[in-house]
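Quick one: structure below, then a few questions.
Here the complex is missing one protein chain, while the rest keep their positions.
Showing subunit A:
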Amino acid sequence: MTDIPNSFNLDGEPIPFEPGQTILQAALNSGHFIPHLCAHPEFKPHGSCKLCIVVVNDRTGASCTMKALPGLEVQSDTPDLNHRRRTLLQMLFVEGNHFCPGCEKSGNCQLQALAYDLEMFNDHFTHFFQPREVDASHPDFFLDRNRCIMCELCVRASRDLDGKTVFGLAGRGRDLHLVVNSASGKLGDSAFAKTDRAARVCPVGAILPKEVGFAKPIGERKYDETPISQLAFTCDWEG
């Protein structure tokens, strides 16, 4: 056990924390990266993507939902946990339709960046190739459900910051999908606006502004230049 108050060990390194912080928050604040997708500092922990999985005193859990406590022994960067994370990423890739070569988000995408960072070299599983709708009814933004990973960041942003509840998830299992709160179900008929926080929170390329395509060359984008493990919480769309 460490003798520093309000501190725990992460992969053998002492990590200080403020009371009430999660393990993930404390780790990131002290410059230690734990892979994550659905966690965001502006929103309540969600614990759904499970990329931030850690082992705490021999118990496995999501570090974004586990409170930091003095003396915890936390393991994160281990071959076993990274293997599990790669598997989770592989499942996300085969469940959606992620064609990075033609995606405007490429280089700014957290899913892609984590796949690179965790050395996911193939998809491993058979692709679902599920038909997913593209909603281009809004004049400023379009919704490409092919790329949605159901992290609910847009759901939380619209509900908690924009006060609009434009987005939600419906269906179960393979039929789980993002829905829009409007009579037609179309984004163009909803209260969504280009100034909403929800417009700029998607970690992948599911919600993107229209008429912006590769204005910034591939190779000069955020994660092209710096690995995600050195950038931590940065998932805003950057154009």
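The criterion applied here is as follows: a residue touches a chain if its C-beta (ideal position, glycine included) is under 8 Å from a C-beta of that chain, and two chains touch if they have at least 3 such contacts; residues count from 1.
Note that contacts and distances are computed from a predicted model.
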For the chain omitted from this view, which of "Ni/Fe hydrogenase subunit alpha", "ABC transporter ATP-binding protein", "Heme exporter protein B" or "Na+/H+ antiporter subunit D" is its UniProt protein name? "Ni/Fe hydrogenase subunit alpha"
Candidate in contact with the missing chain, chosen from A:G12, A:G163 or A:G219: A:G219
Contacts from subunit A to the absent chain lie at residues 99, 101-104, 134, 136-137, 142, 210-220
